[in-house]
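If you scroll down you'll find the structure; I have some questions about it.
All protein chains but one are shown at their positions in the complex.
Right, chain A next:
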Amino acid sequence: MSDPGVDTPAPSGGGQLPRRKGFGAETVFRTGTLAAGTLVLVIIVAITAFLINEAVPALRADTANFITETEWFPNQTPPVFGIAAIAWGTLVTSVIALVVAVPIALGIALYLSHYAHRRVATTFGFLIDLLAAVPSVVFGLWGFTVFIRPVRTFSIWLNDYFSWLPFFGGDGPFGRSFLLGGLVLAIMVLPIITSLSREVFLQTPVPDQEAALSLGATRWEMIRTSVLPYGRAGVIASIMLGLGRALGETIALALTLGFINEITFNIIENGGNSIAANIANGFGEAGEIGRGALIASGLVLFAITLVVNMAARVIIYRRREFTESAA
């Protein structure tokens, strides 16, 4: 018997079931999403090709070793420039940012997920997320007009008592330093690490937490035996994402670093430069070689961030496998 609502063309199967539609919303949707996905790939490839194309002539003209040279004078003749000092600055400021931000962020995240009253946690969590929405130029301006004062005082104090450590030596002036840049970055990555870690901690299965509590664990012991092991991979991934942000930050560092290209462990003396800040400050007055040189440095930064992001993905992916097998 045939369904009155469906056209039944010449039966190819048993002829009883409705035929598949040739063209419809499904096809449109599939094509649309495929196009969107492909577009992203095309854009990435196009950008990369353009950047490499711009960078290669500048790298050819470079009379120094691009990897090991610390100076950055691409506009003089002959051009002398290298990535070493600015890449160093990028790494140092990011490391300072993470060393400061990670313990604070994890403390806040645990407080919000396991200690604070629900209403407090919601309000506080909202404020943290708001911090992530502050434009980086605001952080930069605040850093070099306001925050620099306490940091300078602190730097002088560190220099007075700990100048025997390589990080805190030198004769000044202090202030526009790796320390200032790193601390501003720390404030900027804090909300990322906090809110992602909080999410992970909140997802800890209740039975896991009750297992610990029913054995007579205190709140902290419960966190140690069930929440932290469960959240470890997620926390690492959130740190990686924070690191990605710190590595790529431009304007805040352009405003807070002292612009001296050198590879130094001293983090309190005026000085320091980073890849992104160097691009922001140098692009306007750059000649043709200068532009290519900056683009080359941007490619290096791109590679560093790519590696960090890929590492984060790998960790997140491993975590997913782990939680699936445990369920």
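We adopt the following convention: contacts are C-beta pairs under 8 Å (C-beta built on N, C-alpha and C of every residue); 3 or more make two chains touch, one makes a residue touch a chain; residues count from 1.
One rule holds in what follows: contacts and distances are computed from a predicted model.
J.: Given the options "Carbohydrate ABC transporter membrane protein 1 (CUT1 family)", "Glycosyltransferase", "Xanthine dehydrogenase family protein subunit M" or "Phosphate import ATP-binding protein PstB", which would UniProt use as the protein name of the unshown chain?
T.: Per the UniProt record, the undisplayed chain of the complex is "Phosphate import ATP-binding protein PstB".
J.: Write down which of A:Ser113, A:Ser136 or A:Ser226 is the residue touching the left-out chain.
T.: A:Ser226
J.: Could you tell which one of A:Ala211, A:Leu241 or A:Ile260 touches the chain left off the display?
T.: Answer from the full complex: A:Ala211 touches the omitted chain.
J.: Considering the whole complex rather than only what is displayed, give the residues of chain A touching the chain that is not shown.
T.: 117-118, 205, 207-208, 210-218, 221, 225-226, 229-230, 323, 325-326
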